[in-house]
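What follows is a short report on a single structure.
The other protein chains are all here in position, but one chain of the complex has been omitted.
Right, chain A next:
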Amino acid sequence: MSVLLDHLPELWQGLLVTLQLTVASFVGAAVLGVLVTAMRVSPVPVLRALGTAYVETFQNLPLLVLLVLVFFGLPEIGIKGPPMATAIVVIAVYQAAYMAEALRSGVNSVSKGQAEAARALGLTFGQSLRLVILPQALRTVVQPLGNLTIQLIMSTALAGAISVVDLTEAAKRVNLQEAQPIAIFVGSGLAYAAIAAAVGYVTGRLERRLVIMR
């Protein structure tokens, strides 16, 4: 226990980095996820195909491979970013594929009549999606999106592979000095669990608030 207290500054710093990674990549994934969903349900075949290709690509690659590939591969063709920014972008792009699939299932759960009524009133495709379909779709997928967000928190632990010192990486470094893996990793594990529990709590509240009668 005392080992955690002795190294509290480093671990705390790691926790802050984990939170930054989580928040920033969540925002990125949510925005991209909505865009990809819009492409996947659009009436334009080319956009639909692009959306599908996006999802298939990023769902079928391990995140770690993607991180390493982007961080070490792209500099060879002259594109180089700092580790933190790279981690945020890669995690966001990766998670967006999953978010898009969850959102699409929500879109499919909205009855066809809603889109027809929107079109019949003269709303464009984009307006129907934004004003009528997505708000209803979102409400039905709050729970899966919450689960994906928890998964995203856990994914940030891979950022250490490209030299971002997040909570897991900080814990690993402390353990190299102290060799007390149980205390150090149970401690950092509990911190992840606390963040996940907070997300779960918010998700539950949101779901109850947003539930709509049909």
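Keep this in mind: a contact is a pair of C-beta atoms (placed from the backbone, for glycine too) under 8 Å apart; a residue touches a chain by one contact, two chains touch by 3 or more; residues count from 1.
Definition applied: contacts and distances are computed from a predicted model.
The subunit not displayed here is recorded in UniProt as "ABC-type polar-amino-acid transporter", chosen from "Chemotaxis protein CheA", "Phenol hydroxylase subunit P4", "ABC-type polar-amino-acid transporter" or "3-isopropylmalate dehydratase small subunit".
Only one residue from A:8, A:131 or A:154 touches the chain missing from this view: A:131. For chain A, the list of residues touching the undisplayed chain reads 43, 111, 113-114, 116-124, 127, 131-132, 135-136, 139, 212-214.
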